[in-house]
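Heads up, one of the protein chains got dropped from this complex, but the rest are sitting where they should.
And then chain A:
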Amino acid sequence: QKNGVSNGTLYKKTFIEHFEQAPMYVAVLTFLGFGVGTIFGYLRDFMRAWGLEKRHIAAEREQQKDFVPLYQDFENFYTRNLYMRIRDNWNRPICSVPGPQFDLMERVTDDYNWTFRFTGRIIKNVINMGSYNYLGFAETDVNALKTVTIELQKYGTGICSTRQEMGTLDKHVELEKLVAKFLGVEDAMVFGMGFATNSMNIPALVGKGCLILSDELNHTSLVLGARLSGATIRIFKHNNMQSLEKLLRDAIIYGQPRSHRAWRKIIILVEGIYSMEGSIVRLPEIVSLKRKYKAYLYLDEAHSIGAVGATGRGVVEYFGMNPDDVDVLMGTFTKSFGAAGGYIAGKKDLVDFLRTHSHSAVYATSMCPPVAEQIIRAMKCLMGQDGTTQG
């Protein structure tokens, strides 16, 4: 099935996304596989309960055996029987920089993935197609990391204080100004962790009586932030503008459920690039919908900042739009910039409000200085301010 261009005049370039539909036999075989796995799971559980097979999984303490069990039997069914068989695909430790090639630690299992043992051998120069190192800033070149090394020596590694108390360093101010300039907005604020940026700022922006329209495939951090805020959440089909428009119309016409009072605010949560599907948000259509129905747009550019667009400014640039169209621009520094942390950018009132009311500013530590320096140098390189044309 091809998703074609629905409103050609909004898009400056053609926008074609291909999503292959899985052929029927693959779907049937997958379900059969799950079925067989489940039957074997029940068989094994039966054998374990009757002592015919050894229990590998950790058990509750003797003294606490008469407490209410911590995990329901069924919750762990999937983990015990299906996940354990293929567990060695994930969580593989590496022992070098996650650059284009890295060194993998060899890991074997003697008892079918219940425990792992490191043989001590290191597999060198494995080609890396797994880390989110889009622009290659995860490097150990001494010249590149010169400023980071200096800052680490000067500042140390920790902060030991929150933003509002004693944790705002001059580095943070410098970084925020740079981020604002990079994105072309008025002001920005940085936080120590990308996941926490979403889960702590969405509750600050919306509350009870507001409506959140979120895409089907939004990341857990967005979902958690939406749930913690206490607003009503409605989900629209992935990248489907008709579904979104219908929800918007119904929301404004019928108001809040039961009381039919008008909603205080409507906010649309979308991501720039969806990590699970690989699809790009249809930004021009969403912006036109948002203008028509007076909703607010929150764009999470975790994967797309730095990677998409002619000069790396994200999906806003990719579609040739103005950053002022999006009300809240959010992103993380983990993927393209090779560091850690997140930011929120937008108009000055928005950022001032977040400086005073964000949960992270009051209760969580700020970003650590060497990491901030890494982001500064990466951004300067992208903006061409470091004198080279590498960016």
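What we mean here is this: contacts are C-beta pairs under 8 Å (C-beta built on N, C-alpha and C of every residue); 3 or more make two chains touch, one makes a residue touch a chain; residues count from 1.
Please note the rule applied: contacts and distances are computed from a predicted model.
Peer 1: Name the omitted chain as UniProt records it, choosing among "Serine palmitoyltransferase 1", "Auxin-responsive protein", "ER membrane protein complex subunit 2" or "U3 small nucleolar RNA-associated protein 4 homolog".
Peer 2: Going by UniProt, the chain not displayed is called "Serine palmitoyltransferase 1".
Peer 1: Would you indicate which residue among A:Gly272, A:Gly312 or A:Gly338 is in contact with the undisplayed chain?
Peer 2: Among A:Gly272, A:Gly312 or A:Gly338, only A:Gly338 touches the chain that is not shown.
Peer 1: Write down which of A:Ala27, A:Met47, A:Met166 or A:Ile233 is the residue touching the left-out chain.
Peer 2: Per the contact definition at the top, the residue touching the missing chain is A:Met166.
Peer 1: Looking at the whole complex, which of A:Ile235, A:Ile252 or A:Met383 touches the chain that is not displayed?
Peer 2: Checking each option in A:Ile235, A:Ile252 or A:Met383, the one touching the absent chain turns out to be A:Ile252.
Peer 1: Provide the residue numbers of chain A that touch the chain removed from this figure.
Peer 2: Here the touching residues of chain A are 58-61, 63-64, 66-72, 79, 83, 90-99, 102, 105, 128, 130-133, 137-140, 142, 145, 148-149, 152-170, 173, 192-196, 199-200, 203, 205, 219-221, 224, 227-228, 249, 252-253, 262-266, 293-296, 327-328, 332-335, 337-340, 349-350, 352-357, 359-365, 368-371, 374.
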